[in-house]
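See structure below.
Excluded from the complex is one protein chain; the other protein chains are retained at their positions.
We call the chains A and B, going by the order they appear; numbering starts again at 1 in every chain.
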Amino acid sequence: MSKRIDVKDLNVYYGKFLAVEDVNINIEAKSVTAFIGPSGCGKSTFLRTLNRMHEVIPGARVEGEVLLDGDNLYGPGVDPVTVRSQIGMVFQRPNPFPTMSIRDNVLAGVKLNNQKMSKGEADALVERSLQGANLWNEVKDRLAKPGSGLSGGQQQRLCIARAIAVEPQVILMDEPCSALDPISTLAIEDLINDLKDQYTVVIVTHNMQQAARVSDRTAFFNIAGTGKPGKLIEVGDTHTIFSNPTQKATEDYVSGRFG
Amino acid sequence: MTTTSLTKSRGAGRAGDKVFSGAALAAGCLILAVLFGVALFLVVQAIPALVASPDKIQGGEGFFAYIWPIVIGTVIAAIIALVIATPVAIGVALFISHFAPRGLASGLGYVIDLLAAIPSVVYGAWGAAFLAKEISPAYDWLANNMGWLPIFQGPASATGKTILTAGIVLAVMVLPIITSLSREIFLQTPKLHEEAALALGATRWEMIKMAVLPFGRPGIVSAVMLGLGRALGETMAVALVLSSGALTASLIQSGNQTIAAEIALNFPEASGLKVSTLIAAGLVLFVITLGVNMIARWIISRHKEFSGAN
Partner (left out) sequence: MTSTLTPVRKRSALTKGQLPKFAPYVVLALALVVGAAIMAVIGFNAFGWGIVAAILFTAGLVGWSAAVEGGRKAKDKLATCLVVGSFLVALLPLISVILTVLINGLPGLLDPGFLNTSMNGVTGAFDNKSVEQGAPVMGGIYHALIGTIQITLLATVISVPVGLLTAVYLVEYGEDRPLARAITFFVDVMTGIPSIVAGLFAAAFFFAVVGPGTKTGAVAAVALSVLMIPVVVRSSEEMLKIVPNELREAAYALGVRKWRTILKVVIPTAISGIASGVTLAIARVIGETAPILVTAGFATSINTNVFSGWMASLPTFIYTQILNPTSPSNPDPSSQRAWGAALVLIILVMLLNLGARLIARIFAPKTGR
């Protein structure tokens, strides 16, 4: 149920502007990889290229290869829709569909694709996904209520349940806790720990403690100045990056000297 | 690369994407086609009147001699409407955006919007049956006291069915248009500018003069232009209110005619060349309003770039 991602010589452009330059990284299956770095360094942009979500922005394009267990996401004939059903994403701000109930939100990925499913299967999937997102006990009695009625942290876990309901190989998380209070954040971090048993998780975070707490490996991105492209400076085991980085910039950043 | 797990895609969905985006594109193009068609069909149907020998056109002196008095009449009616409506509309917009209590503002805005909801034929009926009668004493007074001005030359129409009455009715009809657009613009005034003015000790009126009006000026201009477009093309208010006739300088005598009313009054019974003449008149009206609206939209779009809003 999980695959590895290998990125080779990836450049990301917005129109003519080179946003992220020359990234090479291997992301292991069934592990949590954290991307850290100062604002605007391109870590979120890079994350979005891992399931071709950057294509939503007009003018965005990439050069290079992203291999999902050896299959290039940008190969000829590859449909971005198929890519996204294998590599799910959770966003900065919780965004449940306001017109749908909690149950329908979980089933959204299945239902919106018009796949037929019996009620029993659907019920099982809803329960399994909500269990997987540690939300089942809190919402099992009000599955028919609108998802937007939940608290921020619950909404975010609902979004995670929605993402795992389509049974992806990889889950990308773009600062999933930045809009949440500390208690909700803790719940999400616990959940990330559980998720890596089954999924490959990639998380972008501004919070270095969070990266240290949840991730197995950490990648540090940096930018030389405004108008310059973002770069991957260093990647390695989280422990090594935080205690004994090889690059001076990484050491400055993780020790709080800038950023 | 051969087939991978990624190139196997659910084919039907992909076709759906193409069909749907194609339909959306087609709908957009249809609109362009319709507008083009409006122009084209009007031209085609108008050509007989434009090429016919002058003595066959109504009035016997050709299309130009027929159209120019009613073009002038249209412009006169529209100008009267704007002269009356613009100051009132700006006042109302300011009232709603900056003077009325916060809680009441949107309700009051809705009340003014009701003015726009009343059908034009009802305005026409009101103007003919109520306003014309009530206002004719005022015309007598104008004729007696201001008669030395050509526009108020007596004797005033006894029925009150004059171009001035029609202009007043038009003013009522364009008022909500100018109001709602100006109100939107006034509400967009950057709060920082307003607060900066107030912090300097400005009174509310001084703040409006310093911050709101300069910011809103292009918006007001385009709102007035849109109101002008509406006033030029409005039919019923004039057709029912005005007892039409030849071009007259006096606004308080019967006389004058507008293009739209001329068409509405004559088209239902027209046939042959008369139909072409009226369609040609409609084409002239279309060109005039198109020009006015394009200028208005151009001002708005230019303004958007400057304001940096959104």
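Note that in this section a contact is a pair of C-beta atoms (placed from the backbone, for glycine too) under 8 Å apart; a residue touches a chain by one contact, two chains touch by 3 or more.
Since the structure is predicted, the reported quantities are computational estimates derived from the model, not experimental observations.
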Contact partner of the left-out chain, one of B:Ser136, B:Thr162, B:Thr189 or B:Thr235: B:Thr235
Listed residues B:Leu50, B:Val75 or B:Val88, member touching the removed chain: B:Val88
Selected from B:Ala52, B:Leu247 or B:Ala264 as touching the chain missing from the view: B:Ala264
Candidate in contact with the missing chain, chosen from B:Gln45, B:Thr159 or B:Gln188: B:Gln45
Positions on chain B contacted by the hidden chain, ascending: 13-14, 16-17, 19-21, 23-32, 34-35, 37-38, 41-42, 44-45, 87-92, 94-96, 99-100, 108, 111-112, 114-115, 117-126, 128-131, 172, 175, 179, 203-206, 208, 226, 229-230, 232-236, 239-240, 260, 263-264, 267-268, 271, 275, 278-279, 282, 285-286, 289-290, 292-294, 296-297, 301
Residues of chain A (touch criterion as defined above) contacting the omitted chain: 51, 53, 56, 58, 81-86, 88-91, 93, 95-99, 108-109, 111-114, 145-146, 148-149, 159, 162-163, 166
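One rule holds for everything that comes next: only the chains that are shown with their structure count from here on.
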Whole-Å gap separating chain A and chain B, where each centre is the average of the chain's CA atoms: 53
